[in-house]
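Below: one structure, written as structure tokens.
All protein chains of the complex are present and in place, except for one that has been dropped.
So, subunit A:
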């Protein structure tokens, strides 16, 4: 479904991604793991068209999308739930969700999708008229995911949805991610919470200093010696 092929990206003179290659198949929940500064967010922003690779290509549903304008990426069915949530802080919860469904297809089903999102996150329904900036961290994360779902995406990219959340909420967010995937939405999950992510994903890629160093089935990587030492501390 999504194929990232030998992609290299730089910020000015500083190269941060080196020949990154990975693939996400339809229906999968693929985890992209790595430490701080490994380049995970950079990859997602490159897929979203905000950054341009200086070499390599990106394909989605068989079409090359490497150089299409950033605002056209959403049209293809890719929703990006960015790092740090990036909500519209002075808009209400409801307006944030509406912003998630601007494109014609999603707009037609706006009401139903919003009901679905409210059923996943009842707290959002309760606070629908409140400004997004006034929500707690956990609620903001739920809103960010909800806003992504409003687009009825084929592929949902989540950038560290568990970042900064209390442990109870972390579990809740991961449960929701699994639920979303069960509903048939393909998920690309970027995480530093390696243990959790490996347990729930179909496959995982490990990114180190801008290079993919390992990949495999989640449960297999859990037993990988390098993963154990470097990321799980065992």
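Methods note: a contact is a pair of C-beta atoms (placed from the backbone, for glycine too) under 8 Å apart; a residue touches a chain by one contact, two chains touch by 3 or more; residues count from 1.
The rule we apply is simple: contacts and distances are computed from a predicted model.
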Omitted chain, identified by the protein name its UniProt record gives, among "Amino acid/amide ABC transporter membrane protein 1, HAAT family", "Regulator", "Phosphate transport system permease protein" or "NAD(P)/FAD-dependent oxidoreductase": "Amino acid/amide ABC transporter membrane protein 1, HAAT family"
Residue among A:35, A:61, A:99 or A:214 that touches the chain left out of view: A:99
Residue, one of A:35, A:50 or A:214, that touches the chain absent here: A:50
Options A:89, A:137 or A:164, residue touching the unrepresented chain: A:89
Sole contact to the chain not displayed, among A:74, A:93 or A:190: A:74
Interface with the undisplayed chain - residues on subunit A: 48, 50, 69-75, 79-80, 82, 86-91, 95, 98-100, 102-103, 107, 147, 151
